[in-house]
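Excluded from the complex is one protein chain; the other protein chains are retained at their positions.
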Amino acid sequence: METLETAKIIQRLEDAIELSNISYRYPNAVEASLKNVSLTVEKGKFILLMGSTGAGKTTLSLCLNGLIPQLMEGILTGQVYVAGKNVGKTAVQSLSKVLGLVLQDPETQIIGRTVEEDTAFGPRNFLVPLDKIKEKVNQTLAKVRLKGYNQRLTEELSGGEKQRLAIAGVLVMEPEILVLDEPTSELDPIGRSEIYQTLDDLRRQKDLTILLVEHSSEDLIHKADEVVVLNEGKVAWRGLPAELFRNLPLLRQWGIKPLPVSQIGWNFYEKGWISFGQIPLDIPATESLIRGLLPKYGHRQGERHKKDPLKKQEPNLTDKVKAVQVSNLIYQYNSGQPALQGINLTIEVGEFVALIGQNGAGKTTLAKHFNGLLKPTSGEVIVEGMNTLQYETYDLARTIGYVFQNPDHQIFSTTVEKELEFGLKNAGFKGQVIRERIDQVLQYTGLEKFRSVHPFSLGKGERQMIAVASILVLKPKLLIIDEPTTGSDWTGVQTMMTLIRNLNAAGTTIVMISHDMDLVAQYAKRVIVLKDGGILLDSTPQDVFSNESLLLNSAIVPPQLCRLSSQLKDILSEEILIESSEFTAMFESGERTGCL
Amino acid sequence: MFIEYLPGNTLLHRLDVRTKMFGFIGFIILSFLFQDPKYQLLILTLISLLAVWIKIPLRKIWGMLLPLIPIVISIILITGFTFAPERFDRVSSQVILFYVLPGNRLGATVGGFLMGTTFILRLFSMMIVSSVLTLTTSMDDFTQFFHKMKVPAEVSMMLTTAIRFIPTLDKKRKLILEAQKARGTNFKEKGIVGPIRSYLPIMIPMFINSILMANSLSMAMLNRGYGLTRACTSIREISFASRDYWSISFIFMLMTLAIYVRFKLHLGVL
Partner (left out) sequence: MSNLGTEQRDLKLSAWNIKRLSIMAIFIALSAVGALIKIPSPVGTIGMDSAPGFFSALAFGGPTGAIVIAFGHLLTSAVVGFPMTIPVHLYIAFQMALWALCYRWVNEKLGLIPAIIVGIILNGVVSSFAMYPLMGMGGVIGLMPFLVIGAALNVIISAIAYKAIKGSRLI
């Protein structure tokens, strides 16, 4: 008996994390959020924790450092050991020396006024002497690439810098385990890969165990040692990333976004051309695979591909009124460089436009001009025939819908129905019309079942949908959506995007701001790249994404498939392909414009 | 949007925060000792010299004074009429200038008007001295002061955190305002019910977001070991320098003099 105990303890010292039979229910929830979760993580591993929204990823991270149950009430059963310590019996504060937890929103994790003050917060609580703190702070800041930022005000940091500071704040306590809950959700692609790079460096420099919660996987697939998938509070799958990302049906089942290239591979696999193990996971592998398969399976003599996905949409010339007309727009916030420096832009009625660009490029600033939230410093903006200088936002709101990124900034009613009513009442609608429109939109967005539920008892994805619905009831002619899918899982993204595409098909002009290049390539018909307050590129997705080097300068990485197809220019098509089905179609129809 | 601090290197900036607090309290006592506007004017002049010394922006002073003008006028007028003659020690102050209502009711006394003027001058000088204090003392110094005054560490943590989060919440306020404007909220409704109806969509999300923010803040603080021990390593220790001893003696002498004038010589009363 005793030897068994000792053996267990030794085992625990080797494992960084050991969860046995963890179940947890939030105080006022009906169902348990974690159900019999057992999981061990070896020291020094990099684990990716995935799963759809509401799967319990955040809940699990909170269990790891004792915030559940020490801060959150509710019923927790089971045992958690972290680096040999019993989490149930150790205060959160002591655990922070062993396990550092970085939460989603960097804003609330930054406690100090300056970078240095913030980083020093942890060690000061442990009564580390002052000169030692200074040294540690400088070391840590260097590790997260914030060297020399010591005296900067935290309020003035960019999103990515804030995120790295949040990591520095826990890293400075020298934990053995680092748990990060979606640390990159609002960053541009380059900012995101910088964070991942930082994590990778950290792991190499010292024996750090990392548990990372993320929705996207493209940059991580070669960095992570293992993937753990949670589904409805249970561990649904665990294994090598390659195994999981080759298995498309599994991913679909759990609402995880597949890699675009492995989608192509899966198509080949289904046709029986390649084995499961050959399904590629990155661009070079796919490239060589396609090069290998083409002579064998590609129909060389086929007729030209019928569907021409690259055809530029003809502007509708009969429409006199443009959706948006911007001329010489300059906008300056209080001080410094103007945020927008001479924008000229016309958007026709019925277009689907994506605005992309790095953090701080001016996307939101530009979009806010479309509904009069901001008025030009000079130049003018005419939307649906109205000059924004002459109209107040509440007048424009009837024709121009603006959905903001964070639904929690606008939801204030006690039921979903009342929330939708608000905009209609503002616009002066009465009784019957209100009821009809609400019914219609509830149905359209699939929110019917939540009609009389308090919005804050729903998940974030549903609240996002409520925010969209509350704008849709107004039947806007122009809909602006500012990063509508941050933090949503794959299923949520699909639902939202299908909705938007349907609206567009029904005639609504769409302006979408997004950092997700796959979505942009897939849905938008026109892409505008902003950089430093000016328009860098404005064309079809194919054109824009073929400018790889130019885009790199503005922190954009083209979608995986676009990069792939430009690698394969010589054998496939001169043009850039966007959907995985297009690649497969190449093989079926044999369309080639290359000189093979 | 912080409590403003005016960078500078005058003696006032360099004095220990405890000395400044002592001087501040001394000054408050001083201005409550005297009722005569002439003495108040003297105090106001002295304190204005301090303000000039640290180069207070004039715009700031005006920004503070302008909104008070209606109250100033009402104080002078109403004090003038409502201070009964018996309340004054000096005969000259008891003189009644004229009556507002027939039948010798509601008389305006000379003392009343003088008293009103004193109220105003006292208000002005206290405003200026408060700004001088806050503008020359950094947030760090105040924290140190709390620490030295044995204010529990939690209280000063609470205050510094509150100050740190003002800009963050202000950003939230702007975002919420924009989100509701984009849904057609009109903030120009009249009456008392109108404003409440149109501002609820701002205030409720403010409360909700604050609760969410407080939740994650408490997690972040725990994550970083806050509360493990009651104390924490302090960044800087404050200590008295010789200039502080000199200043304290000077303030002390000034106080003694003032008390002597007021209670032994019976000057400065009305």
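Labels for the chains are A and B, by order of writing; each one numbers its residues from 1.
Here is the rule we go by: a contact is a pair of C-beta atoms (placed from the backbone, for glycine too) under 8 Å apart; a residue touches a chain by one contact, two chains touch by 3 or more.
As the structure is a prediction and not an experimental result, all values here were calculated from the model.
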{"item": "Residue of B:23, B:37, B:116 or B:184 in touch with the missing chain, whole complex considered", "value": "B:116"}
{"item": "Contact partner of the left-out chain, one of B:114, B:221 or B:248", "value": "B:221"}
{"item": "Hidden-chain contact residue, picked from the options A:252, A:271, A:375 or A:454", "value": "A:454"}
{"item": "Footprint left on chain A by the chain that the document does not show", "value": "26, 28-29, 67, 69-71, 86, 88-94, 412-414, 454-457"}
{"item": "Chain B, residues in touch with the chain not shown (by the definition above)", "value": "1, 3-4, 24, 28, 60, 64, 67-68, 70-71, 74-79, 82-83, 115-116, 119, 123, 126-127, 129-131, 133-135, 154, 157-159, 161-166, 168-170, 172-173, 187-188, 190, 192, 195-196, 199-200, 202-204, 206-208, 210-215, 217-218, 221-222, 226-230"}
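Criterion: only the chains that are shown with their structure count from here on.
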{"item": "Centre-to-centre distance between chain B and chain A (centres being mean Cα positions), rounded to whole Å", "value": "47"}
{"item": "Residue ranges of chain B touching chain A (in the complex, touch as defined)", "value": "139, 161, 164, 167-168, 172, 175-176, 178-186, 200-201, 204-205, 208-209, 212-213, 216-229, 231-233, 235"}
{"item": "Complex interface listing, chain A residues touching chain B", "value": "62, 65, 67, 70-71, 91-94, 96-97, 100-101, 103-105, 107-109, 111-113, 117, 120-130, 133, 155, 169-170, 173, 368, 371, 373, 392-394, 397-398, 401-402, 404, 406, 408-412, 422-423, 426-427, 456, 470-471, 474"}
